[in-house]
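Left out: one protein chain. Kept in place: all the others.
Chains: A and B, in written order; residue numbering restarts at 1 for each.
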Amino acid sequence: MAGKIPESYGENPQRRVRERWVRAFERSAPGRLTLGIGRAIARRFRSVHWNSWAFVAPALLLIGFFLVYPTVMTVIRSFFGRGTTLFGPNVEFVGLTNWKYVFTNEIMLTSLRNNALWAVLFTACTVGFGLTLAVMLDRVKYEKIAKSIIFIPAAISMVGASIIWKFIYAYKPAHLDQIGLLNGIVVALGGEPLGWLIERPWINNFCLIVVGVWIWTGFCMIIFSAAYKNIPRALLEAARIDGASEWRVFRNVILPLLGPTAGVVATTMVVQVLKVFDIVYVMTNGNYSTEVIANRMYKEMFNYNNYGRASAIAVVLLLLIVPFMIVNIRRFVSQEGAR
Amino acid sequence: MNLRKTVARTPLHLAILFFVGIWFIPTLGLLITSFRDPSNVAGSGWWTVFPRLFSGGQFSLQNYVGVLRDQGLGLAFRNSLFISIPATAISTFIASFAAFGFAWMRFSGRRVLFMMVVGLMVIPLQMTFIPVLPIYSKLGLAGTFPGIWLAHTAYGLPLTTYLVHNFMAGIPKDLFDSAAIDGASPFKTFSRIVMPISVPALASVFIFQFLWIWNDLIVGLVYLGALPDVAPLTVSIANLVTNRGQDWELLTAAAFVSMALPLAVFFGLQRYFVRGILAGSVKG
Partner (left out) sequence: MAQVTLTGITKQFGDFTAVRDLSMEIEDGKFTVLVGPSGCGKTTTLRMVAGLEEATDGEIRIGERVVNKVPPKDRDIAMVFQNYALYPHMDVYNNMAFGLKLRKTPKAEISKRVHDAAELLGIEEKLKSKPRELSGGQRQRVAVGRAIVRNPKVFLFDEPLSNLDAKLRVQMRTELEQLHHTLQTTTIYVTHDQVEAMTLGDRIAVMKDGVIQQYASPKETYDHPTNQFVAGFIGSPAMNFLPATATIEGADILLTSPPSFAIRVPAETVPLDLPSDVLVGIRPEDLDGPVTEEENTIQTHVVVLEQLGHTLLVYGYVGDTQIVASLDPHRDVELDTVIRLSVNLRTLHAFDPETRQTLI
C-alpha cells in the first residue's frame, strides 16, 4: 500500500527506485484498475464461506457419487439394452423395450401385485399392532420387558429372522413327524401339514409378510409408545370423568392425537416395504409366485446380466416411492418452518 | 375389589401374553434347535425336547463348531466386523461434520441442500448399483473392504446426518457466541466443544448405524457377494440357506451366530439404541 518506505530500504537505492515505480503505478489509472479487479476477486473469494463448505463437502461428495449420480444414470440406462456395463460398444439404445417388459411380463406383474399386497398388509399390521401394543403395554407393570421382547427382531438381521420363520414353516409329509412349529400345531389339532411357503398365491405371500410384520412391529411400537406417553394424562382422565368408556377414549381421544405420528410411521413403513428384498431372497428367492420388485431387479442384474432391464425395474421402484418422498419432504419443510 | 380388577384385566394380560408369545417362541425354537444333535433335528420337532429336558444327551455344541469351522462362518463373522466397524465410524464422522455445517454455519443454499440430503433417505439402493459397479471395477475397488466402507457410508449418510443434525441444532446459541469471543475457529469450535457435547447422541447414532450395517444383506451381496473370502455373515448365511436348505441344525446355529452380537449390543446398550430411533422420529 502506498505509505512510508521502511528505513532499511534507504540503504538500497535500487529498491528505492523500484518502490517509487510501484507507487506511481498504483496511483495511475491502469494500476487502479488492476488493483480494483484484484480486490474484487479477493472479496468474492473471501465471501464464499470456505469453512462452511469444508464441513459439508465430504458428505455431499459421497452422496453425489453414490446416490445422485447413479440415480440419474440408472434412469438413462433403462432405455438401453442388455450388457453389464453402463455404456459401451455392446450396449445399444432400445427405447421403451425394457419398459414394455416391466409392465407386461407375467413375472413382473406378479411382482407388482405382490408388492402391493405387502404394502397394504404389512403397513396396516405393523402400524395397527404397533399402536395397539403401545397402548396395551402402557397399562401393565411388565411393560419394559415385554417391549424388549417384541423389539428384539428389529435388532437381528432379516436373514436371521427368515431362517427362524422358514424353520417354523418347515414341511414334512404327513406320515413323518413334523419339525416346523406351525405344522406341528396343525397336526396336533388333527389337520394335514401344509407346505406353507409353497401354497400359492395367497398363503405363501401371507407367510412372508408375517415375517416382515414380526420384524418391524417393534419399531412402530416404540415410536407409538413415546408419542402415547406424551399425551397429557389429564386429557384421558377428563374424558373418563365425562363418562367415556375405554373404547371411546381410545377412539375419540387417543387415536386423533396419535394421527400425525401414525402418518409418519406409516409412510416410513411403506417406503421400507416397497424395497423388501432380504426376506423374499432368503426364504423363497421369489419362487412360487412370491416374487417382488427388488428381488427381480437383483436377478436381472446378476443372474441374467441385463442391466437395461434391471435399470428399468429400479426406476419403477423409485417411481413407487417418490410420492412418499414428497410427503416426507413436505412434512420436513413444515417442521423446519416452525423452528 | 382387587380380584375384580384382576379378572377384568385378564383379557388384557392374555392378549399381551399372546403377542409376546408370538414374538418369543420362534426365537426359542431357533435357540433350542441349534443346540440339538443333528440326528434329532430332522426327525422330531424341537418342542419335543421339553419332556426330557434334563435327562441329558440331547444337546451339543456340534452344530456351532460345524458352522463356524467347516462352513466358514468364523471367517464371515470376522468379515462382518471388519466391514461394520470402520464403515460405521467413517459414516458417523462424516455425518457429524456435515450436520455441524448444516446446523451452525452459514452458506448459500444451506436449507435447500439439507432438505435434499434428508430427502434422499428414501431412494432405493437398487437405483445406485448399476452405475457405480463398473466405476468400482475400474478403480479396483470392487470386492474390497474400503470399497464397501465408502458405499455403506454414503448410503447411511442421509439418515445419520439427519439424526446428528437434530441434536446439534439444539445446542444453545450462547455457547457458540462464547466460543467466538474466546477465539475459536469454526473447526476448533467443532472439535473442542460441539463433538464432546454430542457424545451421547453420537453413541446412539453409532449403535443404530452399526446394527443396520451388520444386518444388511443387499449391499454385501452386490459389492462383495461373489468372493467368499470377504463376504459378511449375512451373505454367507444366505448362501448356506440356498445350498443346505434342509440342514436345520446348521442353519439355526448359523442364524444364532449372526444374531449373537446384535442381541448383545441390544441388551447391553438398549437405552442408546432406542434413543437413536426416537431422536429421528418423534420431534420433541
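The definition used in the following text is that a contact is a pair of C-beta atoms (placed from the backbone, for glycine too) under 8 Å apart; a residue touches a chain by one contact, two chains touch by 3 or more.
All values derive from a computational prediction rather than experimental measurement.
One chain is not depicted; across the entire complex it touches B. Remark: the omitted chain is touched by one listed residue; of B:Ile22, B:Leu75 or B:Ile193 this is B:Ile193. Here the missing chain is touched by one residue of B:Leu12, B:Leu139 or B:Leu175, and it is B:Leu175. Mapped onto chain B, the interface with the missing chain covers residues 172, 174-175, 177-184, 188, 192-193, 196-197.
Just so we're on the same page, only the chains that are shown with their structure count from here on.
Contact residues of chain A toward chain B in the complex are 48-49, 51-56, 58-60, 62-63, 65-71, 73-74, 77, 84-86, 129, 133, 136-137, 139-140, 146, 148-153, 155-160, 162-168, 170, 177-181, 184, 214, 218-219, 222-223, 226-227, 230, 261, 264-265, 268, 271, 274-275, 277-278, 281-282, 285, 294, 297-298, 301-302, 307, 310-311, 313-315, 317-318, 321, 324-325, 328-329, 332-333, 335-336, 339. Interface of chain B with chain A (complex): residues 9, 12-13, 15-16, 19-20, 22-27, 29-30, 33, 41-47, 94-95, 97-98, 100-102, 105-107, 110-111, 113, 115, 117-132, 134-135, 150-151, 153-155, 157-158, 161, 169, 185-187, 190, 211, 214-218, 221-222, 225, 233-234, 237-238, 241-242, 248, 251-252, 254-256, 258-259, 262-263, 265-267, 270, 273-274, 277-278, 281-283.
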